[in-house]
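All protein chains but one are shown at their positions in the complex.
Right, chain A next:
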Amino acid sequence: MGSRASTLLREEEIEEIKKETGFSHSQITRLYSRFTSLDKGENGTLSREDFQRIPELAINPLGDRIINAFFPEGEDQVNFRGFMRTLAHFRPIEDNEKNKDPTASEPLNSRSNKLLFAFRLYDLDRDDKISRDELLQVLRMMVGVNISDEQLGSIADRTIQEADQNGDNSISFNEFIKVLEKVDVEQKMSIRFLH
């Protein structure tokens, strides 16, 4: 699998991705190798089918939503840059300490960006609000057929009630942040990438 990896990724590209995402050189080459191994069509981009071929992802109840998060609005293919940009959300925050550049824009793996990623898993239509229907959809995906509609409906209602502050019966991003302020987002939404 490593046979062609480093030859097709140019040094300049690696540098750019490093700046944008914060991954190290070896992590980027390693992830590129993974990208190419998923890319069965060998055209430099991944489609939804390529992701669905991963069995562990296919059995994940939220698999489809997660796959969706990799694809920019309305597109069906994701290239390596996009792939890395999405994965960058899951870098641990501690790794940022070395390059504290106050003028740089907020890193992709900041707490706020991680929360935004999670928010977007709920908010399918990207209207910056989680409506009752959207919440129900995600709940249904996670519990399958094991909970009745009524019970699920009441769970959703209660959740919105607890979170909603401005009374519009939906959860905005700020309300979402407030609900999750006690949760250790940095740790729960981070993957330990080996160097």
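The rule is simple: contacts are C-beta pairs under 8 Å (C-beta built on N, C-alpha and C of every residue); 3 or more make two chains touch, one makes a residue touch a chain; residues count from 1.
Keep this in mind: contacts and distances are computed from a predicted model.
**Q** Which one, "BOS complex subunit TMEM147", "Protein O-mannosyl-transferase 1", "Glycerol-3-phosphate acyltransferase 4" or "Mitochondrial inner membrane protease ATP23", is the UniProt name for the chain you do not see?
**A** So the chain that does not appear here would be "Glycerol-3-phosphate acyltransferase 4", according to UniProt.
**Q** Residue-wise, where is chain A in contact with the chain that is not depicted?
**A** Given the touch definition above, chain A has residues 1-3, 5-7, 25-27, 29-31, 33-34, 37-38, 40, 51-63, 66, 87, 90, 117-118, 121-122, 138-139, 142-147, 151, 154-155, 158-159, 163, 171, 176, 179-180, 182-183, 185, 188-194 touching the missing chain.
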